[in-house]
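First, the structure itself, so that you have it in front of you.
Here the complex is missing a single protein chain, while all its other protein chains stay put.
Order of writing sets the labels: A, B and C. Residues in every chain begin at 1.
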Amino acid sequence: MVVVMSADAEEADIQAVVTVVEGAGGEAFVSRGVNRTIIGLVGDVEQFGTLNLHALRGVTDVVRISVPFKLVSRENHPDRSVVRVGGVPIGPGTMTLIAGPCAVETPEQTLQAARMAQAAGATLLRGGAFKPRTSPYAFQGLGEKGLRILADVRAETGMPIVTEVVDAHDVELVASYADMLQVGTRNMQNFALLQAVGGVGKPVMLKRGMNATIEEWLMAAEYVAQRGNLDIVLCERGIRTFEKATRNTLDISAVPVAQRLSHLPVIVDPSHSGGRRDLVLPLTRAAIAVGADGVIIDVHPNPESALCDGPQALVDDDVRELAQTVRDLPPIVGRTLATA
Amino acid sequence: MVVVMSADAEEADIQAVVTVVEGAGGEAFVSRGVNRTIIGLVGDVEQFGTLNLHALRGVTDVVRISVPFKLVSRENHPDRSVVRVGGVPIGPGTMTLIAGPCAVETPEQTLQAARMAQAAGATLLRGGAFKPRTSPYAFQGLGEKGLRILADVRAETGMPIVTEVVDAHDVELVASYADMLQVGTRNMQNFALLQAVGGVGKPVMLKRGMNATIEEWLMAAEYVAQRGNLDIVLCERGIRTFEKATRNTLDISAVPVAQRLSHLPVIVDPSHSGGRRDLVLPLTRAAIAVGADGVIIDVHPNPESALCDGPQALVDDDVRELAQTVRDLPPIVGRTLATA
Amino acid sequence: MVVVMSADAEEADIQAVVTVVEGAGGEAFVSRGVNRTIIGLVGDVEQFGTLNLHALRGVTDVVRISVPFKLVSRENHPDRSVVRVGGVPIGPGTMTLIAGPCAVETPEQTLQAARMAQAAGATLLRGGAFKPRTSPYAFQGLGEKGLRILADVRAETGMPIVTEVVDAHDVELVASYADMLQVGTRNMQNFALLQAVGGVGKPVMLKRGMNATIEEWLMAAEYVAQRGNLDIVLCERGIRTFEKATRNTLDISAVPVAQRLSHLPVIVDPSHSGGRRDLVLPLTRAAIAVGADGVIIDVHPNPESALCDGPQALVDDDVRELAQTVRDLPPIVGRTLATA
Partner (left out) sequence: MVVVMSADAEEADIQAVVTVVEGAGGEAFVSRGVNRTIIGLVGDVEQFGTLNLHALRGVTDVVRISVPFKLVSRENHPDRSVVRVGGVPIGPGTMTLIAGPCAVETPEQTLQAARMAQAAGATLLRGGAFKPRTSPYAFQGLGEKGLRILADVRAETGMPIVTEVVDAHDVELVASYADMLQVGTRNMQNFALLQAVGGVGKPVMLKRGMNATIEEWLMAAEYVAQRGNLDIVLCERGIRTFEKATRNTLDISAVPVAQRLSHLPVIVDPSHSGGRRDLVLPLTRAAIAVGADGVIIDVHPNPESALCDGPQALVDDDVRELAQTVRDLPPIVGRTLATA
């Protein structure tokens, strides 16, 4: 940490900072400049964070110079991690395709979507039984009935299932069915939920908040990790910007940036970021090429009747093109399509 | 709703839209233009929303032309509402000052802060016992012990209390102490929490999500209202933009815009939006002048030792200036400082 | 400036930074921490900026700790400046109302709008003869004919005129008519234009770019100031964010922030930021209350036939309310309405 003093800070102000830092067990290195003085702090940054150095007289700024997360940081864990979901790896070396319907509606629709997903090369099945919806008047999901449908389709197809949990008190229920728990973009800072999924012993997919910085996303992962669960997969799904041609702006750079800061796998959701079917395949290609460890995609046997996000679901023709993409593109970037 | 057809849509595509809309009990008015055709829909918009018209062949765009919220809408409730918190009104005609410490730390600190708040003209006491924090390593609040301190200070000062709840399953506990429940910016789309606070019979202060549009904010209020609770106060607290000189960008226009769309009172949090003590008084003046129904402000007897957001808390000198502002400015905009 | 070394930087990397800095005539203070080393630089920051320290081995980050502008900085010029436009002051102590039509259309319309402006309390007349328009198919302004109309209306009303210049090569022409040159939001980083208006000896109103940080805005002012012209007034006019209920988001906090960083006057444009007539008066009140040195407002005798931005122009009834606001509100914040 660096404390920047104002141009008119007095010697006593500088000494006060030094005293406070040393009182907290740290060291303070004072660099006196022509116009202003800066003080470099060495020691326990968490501790310094509680000192309210900002509030001391003569202090203009306090600049943090190391990352605030630990367990998920790559600094302390240089090798990139592999997370296994029911035997399917997500991590370096592979490119994992997760696909399925946005929402579970009926057993038939779910099974058909799972077959489409498999035809495309997917080894994990996505599908929502609990849906967070902006409007209280929109379809909220089938709840436990949806989870049972997913379990039946898993039995039929052999695909492990990834499904969302939206309330801390449903975590045990959802975990009793799911192979991987998804925390959605609107819940990325629902800290009670993060802690609950951290304690239940299942892999977690943590979507980036649509307004969250990469650093805040990693701090949210740290909440999960703190409960002893490091099987976390980060999922970039677009951020909110001024551009309205797409539902959100896919932050493709976030993939290599997060992979450099954290050892956790990073995947991309090209369906929800664009919100348009015609963008799903181009964005999938961009995601694989940039080095994502996987992609998660909406497919639906009959999108015009979908209860949720129909306009962005892939249909049959697209599935053939997707299959070709996930077969041909990963080898160009040194990866192979993940299998169970 | 208006359905816009693409330039190359065929007559059969147009008829397909008409058929779907009429099948759902609506009426469809077709306007054929030189370059493209548009279809105006009349009937139940909620119903149309489930039709996935986007997915039909030849459809370019579906434009909603009425607001998606009902209970909180001013269209259906032209008079602006007054919400009473322990006898203190928040609404048109008055300007209510809510003040107190960001976090409850000790009985002494809380009482001192409450006395500062009263000296400034506040009639409601704010103070957090449960704190949502970006970092799992930061102070998370005193929990129920903090609620008891707040209750004691209420007994001592007579000020009703406003305090945050961060988990749906703490709602009953917090409601058993609080006069008003606060839902924070990170929880604006925690739908389980919104429904829980909607069902507990206490007034609710709903902070705008830092990434939420005004429409999404009103939809979140609709979740609360749906449970039968219309005692909701909206609180603008800054949105996330590219500007980094302030912690968030106070969206001052959101006050008149939300007041025009909704009958609910709208207040402003100048402390958290700016994140800087030197901005609190100017932003408070802006908020009162723009027509806010109240402001909520951090005060702390000793900000340099605050466990949370010390840099933005007002101190003694500021309190005197704040007292003068809330006395002199409201009458210029046709309001009086609210009293119990 | 502070150079932050990576955790695995070697002693040789640290020495390389020191050598480069000392070679440029600076001093380098090394603070070795447990995890990483930081190096504080003292000397000529401009000079350090050219050293490409980022590119040296082992360097993680280079943090600037002082502001990059000089002539417009308040650090070097603690008293806030007053800019005089044809005898009308803009600066501390006063609140200056600038009003008029968005675009000059006819002599009658311009004169009528000027009379409306005067009735509201305005002492400066705004009006555009050269209009920057997003669409090449939109009305681009009357050009020199518009300037002559403005000059005639000035002769008739006695109001000095503020008008926009959009091309460096029109600066002399526009300056031969205008009392103050306006640089618009789309041209805030048109450096050729900034330098041209800096050299022509007339006061300049510099609108903030809708995507510009406050720091970039002050750097743009520095371009003007470098040519010897310090008669610059900064104008906040809204920034681009995700919120679409208003055309732009008025960054009301930018007023006190810019006034703290720079000695230049700061005014607000409530008409263009909101883009809606119903927001102009509330935002005008917010601007005055937050401490703006002035406001600039669109008025039009007949907005439904305006060739530019009609929806946001004030009409007769509003003008009476505006007159009351600019008379009653400034004294509450220690200012008086500016007169010639």
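Observations on the structure shown:
In the analysis below, contacts are C-beta pairs under 8 Å (C-beta built on N, C-alpha and C of every residue); 3 or more make two chains touch, one makes a residue touch a chain.
It should be emphasised that the depicted structure is a prediction, and the values quoted were computed from it without experimental measurement.
When the full complex is taken into account, the listed residue touching the unshown chain is C:219, out of C:159, C:219, C:266 or C:288.
From the set C:19, C:106, C:305 or C:339, the residue in touch with the chain omitted from the display is C:305, counting the whole complex. Only one of the listed residues, A:255, A:306, A:322 or A:337, touches the absent chain: A:255. When the omitted chain is restored, the residue from A:239, A:267 or A:297 that touches it is A:239. Those residues of chain A that touch the chain absent from the view are 211, 213-215, 239, 241-246, 249-257, 260, 273-274, 278-279, 282-283, 285-291, 328-329, 332-333.
Although one chain is not shown, part of chain C still touches it, namely residues 46, 49-50, 52, 54-56, 68, 132-139, 166-169, 186-187, 189-192, 209-211, 216, 219, 222-223, 226, 240, 303-307, 310-311. Although one chain is not displayed, its contacts with chain B can still be listed: residues 2, 4, 7, 29, 31-36, 38, 40, 42-43, 60-61, 63, 65-66, 75, 240-242, 244.
Definition applied: only the chains that are shown with their structure count from here on.
For the pair chain A and chain C, the distance between mean C-alpha positions equals 39 Å. Our note on geometry: chain A versus chain B, Cα centroid distance of 27 Å, whole angstroms. If you average the CA atoms of chain B and of chain C, the two centres end up 31 Å from each other. Each of the following residues of chain C touches two or more other chains: 241-242, 244.
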